[in-house]
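Excluded from the complex is one protein chain; the other protein chains are retained at their positions.
Then we have chain A:
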């Protein structure tokens, strides 16, 4: 084997030269294997829960061995229903029974067309009257009209124009084309809130001062309308569609 000797830039004396192929190439060490305690504990917890569930299920199976069939439960339901009277069910016989309900409800005499009593003939002097479509000129709402033939009441039947010309007036609210969640009032003088959506609807914007300190988690999340946007003031945080 030819020996190589010498060094760059000078002589090296007293140290025998090492052959290049004698040493293995450097190899970094792998980190030591630490036990995955978190994973082990998590797995143990899962097993524990399952074994607990096994215990509950075995108890349930033992319980159900002594359970009566559904037919006996149905009999109990039927017997209970038949044995108990029900004020809302029509009398089976034509003879009149004591209408205890009418003492409860018919104590107010029928004074106006807007109300009527449901009467047993012998109990009450008033009769059922079909409400007539009243003259709504007494309503102070602008543009009010009779609603489906029923009489005007304290709340006027305001028309519901489509957005954007709609403004809240005595609680009447337009319907947003994108969302069905316009609230009638925001904060007193506030007009309709903005309808939250990525694309703006034609509802007006709101200058409400109500501030929410935290986001809401909406019930029955629907794609159209439940999201948390704390920076949007006074808007309906959720379309309560349930």
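Please note the rule applied: a residue touches a chain if its C-beta (ideal position, glycine included) is under 8 Å from a C-beta of that chain, and two chains touch if they have at least 3 such contacts; residues count from 1.
In this section, contacts and distances are computed from a predicted model.
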Its UniProt record identifies the chain omitted here, from "SWR1-complex protein 4", "SRP54-type proteins GTP-binding domain-containing protein", "Autophagy protein 5" or "Heterotrimeric G-protein beta subunit 3", as "Heterotrimeric G-protein beta subunit 3"
Considering the entire assembly, which residues of chain A contact the chain that has been omitted?
36, 39-40, 43-44, 46-47, 50-51, 53-54, 56-58, 60-61, 64-65, 67-71, 73-78, 80-82, 84-90, 92, 96, 99-102, 104-105, 107-108, 115-121, 127-131, 148, 150, 153-155, 170-171, 183-185, 210, 216-220, 236-238, 240, 242
